[in-house]
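Heads up, one of the protein chains got dropped from this complex, but the rest are sitting where they should.
Note that the chains take the letters A and B in the order they are written out, and that residue 1 is the start of every chain.
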Amino acid sequence: MSGTLPVRLTVNGEPREALAEPRHTLADFLRHGLGLTGTHVGCEHGVCGACTVVVDGEPVRSCLMLAVQADGAEVLTVEGLATDGRLHPVQEAFRERHSFQCGFCTPGFVMTAYAFLRESPEPSRAEIRKALSSNLCRCTGYQSIVDGVELAAEKLRGDGRGSGG
Amino acid sequence: MKPAPFRYHRPETLDETLALLAEIGDDAAVLAGGQSLVPVLALRLASPAHVVDVNRVPGLDVIAANGSLALGALVRQQAACVAQAVRSSQPLLAEALPLVGHRETRGRGTVVGSLAHADPAAELPTVAVALDAEIALASCRGVRTVPAAEFFLAPFMTARAPDELVTEVRFPAWPAGAGHAFLEFARRSHDFALAAVAVLLQLDADGAVAGARLAFAGVGSTPVRADGAEDALHGQPAGEESFRAAAEAAVAVLDPPSDVLASAAYRRHVARVLLIRALRQAAERAREERA
Partner (left out) sequence: MANVVGSSVERVEDARLLTGRGRFTDDVRLPGTLHAAFLRSIVPHARIRRIDVERARTLPGVSAVFTAADFEGVVQPLDFSAGIPGHTLPTFGPLSGDKARYVGDPLAVVVATSRYVAEDALGLIDVEFEELPHVLTVEDALAVGAPVLFEELGDNLVYDALHEYGDVEAAFAAADRVVTATIAQHRFTSSALETRGAVASYDPESGELLYHSSNKSPHMLRVRLSEHLGLPQHRIRVVTKDVGGAFGGKGAIWREDLAVAAASLLLGRPVKWIEDRSENLTAFGGAREEDLDLEAAVDADGVILGLRVRMRMNHGAYPGMWLTPMFAALVRSTILSALRVRAMSFATTIAATNKNTYISYRGPGASETLARERLLDAVAAELGLDAVEIRRRNLLTRAEQPRVQPNGVTVHRAHARETLEAAVELAGYDELRREQERARAEARLVGIGVATSIQPCPGFPDWWRAVGYRTEPEPARVRLEPDGRLTVVTSEMPTGQGHETTLAQVAADCLGVPFGDVHVVFGDTQTTPFYYFGSGASRASNMGAGAVLRATGTLKRRILELAAHLLEVRADDLELADGAVRARGAPSRQVTLEELARRAYREPDAFPPGAAAGLDALEYYEPEEGSGGWAASTHVCVVEVDGETGVVGIRRYVVVEDCGPLINPAVVAGQIRGGIAQGLGGALLEHAAYDEDGQFLAGTFMTYLLPTALEVPEVEIHHLEIPTDDPVPFRGVGESGAIMAPAVLSAAIEDALRPFGVRVDRLPLTPTRILELIGAIPVESPG
């Protein structure tokens, strides 16, 4: 099989199908095969994290997965986080804390933070920094992103008190 | 940075996989986690005509603990990280696993995949060598086991024949009372190691070294077992003096690379520093185990 193969998967809750060559990455498939350009490509060798999506509940670098490997999978991309026009608490928190600037690394960080907070709902600031060290940002110097994840954790826990700092 | 074209195979059984590898293994890459292979393909450092995706093969994702610990080819690094069996029975492996890549790569990357990829700066091959792990290989010709010390031949080259699949890695039972340490130095946390050291240390009732396993990552073309230093430590009181002597002995035989990230002299120096720190830590843990 080196010609195209059908890839059938669920993306953001919807069944999607398109053809892919075996060598097409999941990142390229999402962006060009399915037209979901929210996931970004920053390096194509798995370091920058801009391409991060969630596959079957796991945060994954979509540039390191072949599209054909996602056949049958459930994929969540940044386009799928907001529901009914309302931002996800992670997105809300990032907006409130001015977490991002140019926006290119942003979808990867949003998905990384989303997955991280599901596993670690009460992270310390140091733990947040460690979790975020998997993604590269060139604009912010990261502090505002850490602030955003801290606030997102509070929102998700329903603290509602606002950030302490 | 796109991969060259290849024929894609997705066998559904182990037999199918092995038959495939017998036929096209000479020009094929095995795809499990893909965290190491896909960048290689993207950079066109390798352009195999075939890619054999083994993710659908059943039975390869088993973690079996009965004294020794066996991890099947599809056991993800993250699964191994959180597995109770790993944490409770293999402390050195458990300490190294969270340092491998990032959370986002560990969900797909496999333990066996890291071994099969054989990056000299990777953590898991060094743990395997330190612990005399055994690597199981299967082919149409049968199954065989290769000790870790004989598995890693050169950077990105192992004893796996083209028609073979690495099916599992088995770590021998952890010696009771042994202390451990895994320390790594990288330019940024979670990068490949400029130097890393895996230590297992056994102390006798008088606090002297009864057994030591020391292995380095990042300082040679494969993991480097510091057997000279292990011998030097044997019978010595576990303390600064013997640790320093062992570290000197260990790095004296190293021939680390020099590159844009660090000079050879730096790698040798930091390997020595890490080994001393690791020995201290392992000795303390061994004492705690006794207490």
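One rule holds in what follows: a residue touches a chain if its C-beta (ideal position, glycine included) is under 8 Å from a C-beta of that chain, and two chains touch if they have at least 3 such contacts.
For clarity, every value in this text was computed on a predicted model and none was experimentally measured.
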### Message
Looking at the full complex, which residue from B:46, B:62, B:252 or B:265 touches the chain that isn't shown here?
### Response
B:265
### Summary
Among listed residues A:41, A:60 or A:117, the absent chain is touched only by A:41
### Query
Residue-wise, where is subunit A in contact with the chain that is not depicted?
21, 23-24, 31, 35-45, 47-48, 50, 77-79, 81-82, 87, 91, 94-98, 100-107, 110, 128-130, 132-146
### Task
Spell out, residue by residue, where the missing chain touches subunit B.
1-5, 43-44, 185, 187-189, 191-192, 258-266, 268-270, 273
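Methods note: only the chains that are shown with their structure count from here on.
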### Query
Once you find the CA centre of subunit A and the CA centre of subunit B, what distance in Å lies between them?
29
### Message
With touch defined as at the start, can you tell me which subunit A residues reach subunit B in the complex?
### Response
1-2, 5, 21-23, 25, 28, 44-46, 49, 52, 58-61, 63-66, 68-69, 112, 115-116, 130-131, 133-134
#### Entry: Residues of subunit B defined as touching subunit A within the complex
1-10, 31, 34-35, 38-39, 41-43, 51, 53, 55, 78, 102-105, 107-108, 188-190
